[in-house]
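Can you keep this structure in mind? I'll have questions shortly.
A single protein chain has been omitted; all remaining protein chains appear in their positions.
As written, the chains take the letters A, B and C, and residue 1 is the first residue of each chain.
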């Protein structure tokens, strides 16, 4: 395809692989031209797996050596601002993974850079592109369940996050790294911003995993009050072991809606009546949101080709960060925290 | 309760226990006064378990020694006619387990005896009293899915039936002993009688169980054409091992209806993402149809008290036997058999 | 039955009818001898519907005029203490509906009276007798999902509660009247007492219903920290309109368990592909917990007959009241409240 959007993938880890696969296998309108990662071994492995023609240790090099239209940033959160500003400065469109950044100032800087350079900035909130979430949001917007009163969203992930992602010194912890999608989708589906939040956390598995980070937690439960008076709940459990679990339940003035389910495939087996029925669960996030990842990247490519603004914007990313910051403060200070305290 | 219906339970085996439990634990309007079984050990055990005041080796003795209003006959099929005629002759109301009898002449004799003596004759088709089947039948009758075109019913049971029940010399085999409910409920839900049937059977497990009965089969699949032009399917697998499975699916001119499910309890557990979700299955028929058994016996008691005719009649029992006979002939002769050939 | 437990039902309203039906239709070991209600019309109606031999305007009269062994108290919460003390004083065993009382002093008085008089005191926490909850609790206790880390329980009810039940002047509001079962079952399933709670509430429907009670809310979301470090969530929506919804989800160190479901019957129908599949929902609490109500009353009767202590004790009732009081204070003061502040 002559006018395929040329992409430089930044980050050769799990998310970089996932997005490379989606782009290369399923999106004819995109072309992955370069892969960037400072970890040489991982860079080589992923470049080989997806037959990347060019691979670089840094975005600098990539910008210097090869032509492309856009970056897909899957590097750790603490690198998001620098990479985004560099990409925007070079006129590259930006697909930025969640969480957007470590604090609101960084979010603002990224948004400003994209605006000033006139590049597209899309956040990696794939739930907004998952066929079920899209259909559900559309039906809510059409009034099917009335005004949402209560929205509950959860993300429980199977494996322990990397060290930087669970330490409040280098990240905003699980509430950011695991629950970003819940922050975004509760706000999206409620149609209102957060007013105040209250968070409880628990540490059941830290000692088993020899985790010494201060304030480590593996279980979190957040209570949200929205500006429109609606209520919300976010739960995070990581590592949960049992699978990848991402579900939402909403009660509106007229009724209830459930989005998503534990079941990963419509195959039911029973071979032992004392054990019972067995059905596959979603094992991982790439399985659960396979279509969501493809659709969000297709959307990014389409926005670049058509010049239209993306769904899942920098402002959405900023609100998710704000929720995380308020909840983290709530957890540390054991009190409800108003968003206006930190905005 | 002064005017409780006094019942003599005939048969101390699994069905006799099940019906005793339903009557004694859940039906205040009934009183179990006597238990009859020629097997002394089983008689003693069941009498003890349910605190029967009187126990007898034969219905003769029971009739001679104790006053009661009705019998519940759970003895083997080949004894149904003799027991029914004896009970009717003594003016006792009759609750008769399926299959009704070995052949149509026996059915006719039982029906005639009950009519002549003016006693109630109710067949043990508990699906007709299961809350889900009752609701479904009512909705079909109200036209919700339009004229039924295709009805599929299955009964797959976990354990090997007793010797007499799987041998065509002493019973009509699994199509009768296991699938009687399917014969009854397909006819009930289709609202039409059988016109012709075609049956295929298979024997996968006989050698493993050292079964030497001629014509033994553990898997059966029957194709039915109804008088109204509708089609039907019955499947039987016994022993199936995996649980007790009794489900129906109906396609009507306007839509589809499914009745029943494999799931036995709304408890879902996952502790291993490679294994997946685990949900209880119905393990046994007493579990699956617990309410159906209570409701059918309540109905029997109510009919006696009110003098009203029962649902699930002798004629229904006769049609189920007719279907079995035609299907057995079909299986033996490897051709479709018309009901008119045997009626 | 000679030694049937004779019961005086107090309260002729919805719960009194429900429990009368369970006792009379399904529990041969009980005998409903008298019905008490100050509302003459309701008394007459319910007495007629269930063929009560005796009916009285007050417990005084009943105690004076007829012999019985036990009371089942379904009167409004603010009458629980007086009725319980009167019954205990007369040596009658007590089955007491939730919420136990308005405050902890009342709870203590009831517990003390029952102890002093040596009568059984059972609280109406039917979830502890529902077959699914019983099986689930047993499996959790056996370690199947490991140590519970997070338990979520919800009760969403279809209709607006009566005036006294939604006004904080005469009750403890929806958190008590609707969510009592959640307070009890989260504590039961977590195996730990509440340490602190934080509650958010919302009022979406009050103006539509012209409700002028101070602090009225129709939506509530409670965040719980248990003494063992576990977390919990309770949500209440009433009136929710869409059905009766009571479900629990628990994440333990080894896995997840879901108890209950929206689906009320295993009947699936589709007649319009644009509309989709239709499945019955539980419409009301008597439908959802039909077996739980029968089982809890059987248990009460059995405890009386055998002299054994009941599951679902006065202490359980007291803890549920304590949780409600802490959550109500949290909601009013907009801060987390420790149970030790009110115990």
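Everything that follows uses one rule, which is that contacts are C-beta pairs under 8 Å (C-beta built on N, C-alpha and C of every residue); 3 or more make two chains touch, one makes a residue touch a chain.
The structure displayed is predicted, hence computed values, not measured ones.
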{"item": "Partners of the unshown chain among those that are drawn", "value": "A, B, C"}
{"item": "Hidden partner chain, touching residue among C:262, C:291 or C:304", "value": "C:262"}
{"item": "Residue among A:43, A:63, A:259 or A:297 touching the omitted chain", "value": "A:259"}
{"item": "Selected residue (touches chain absent from view) among B:134, B:150, B:211 or B:342", "value": "B:150"}
{"item": "Touch with the omitted chain, as defined above, among B:45, B:108 or B:200", "value": "B:200"}
{"item": "Chain not shown, touching residues in subunit C", "value": "158, 241-244, 262-264, 268, 270-281, 283"}
{"item": "Residues belonging to subunit B that touch the chain removed from view", "value": "147, 149-150, 152, 156, 198, 200-205, 218-225, 229-233, 235, 237, 240-242, 245, 251, 253-256, 258, 262, 334-336"}
{"item": "Absent chain, residues of subunit A that touch it", "value": "24-28, 131-132, 135-136, 139, 144-146, 254-261, 263, 265-272, 280"}
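Here, only the chains that are shown with their structure count from here on.
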{"item": "Cα superposition angle of subunit B on its copy subunit C, in degrees to the nearest 5", "value": "180"}
{"item": "Most central chain, Cα average position", "value": "C"}
{"item": "Interface composition of copies subunit A and subunit C: same or different, split at half", "value": "same"}
{"item": "Rounded Å distance between subunit A and subunit B, as computed from the means of their C-alpha atoms", "value": "55"}
{"item": "Length of the line joining the C-alpha centres of subunit A and subunit C, rounded to whole Å", "value": "41"}
{"item": "Residue numbers of subunit C (touch at least two other chains)", "value": "254-256, 258"}
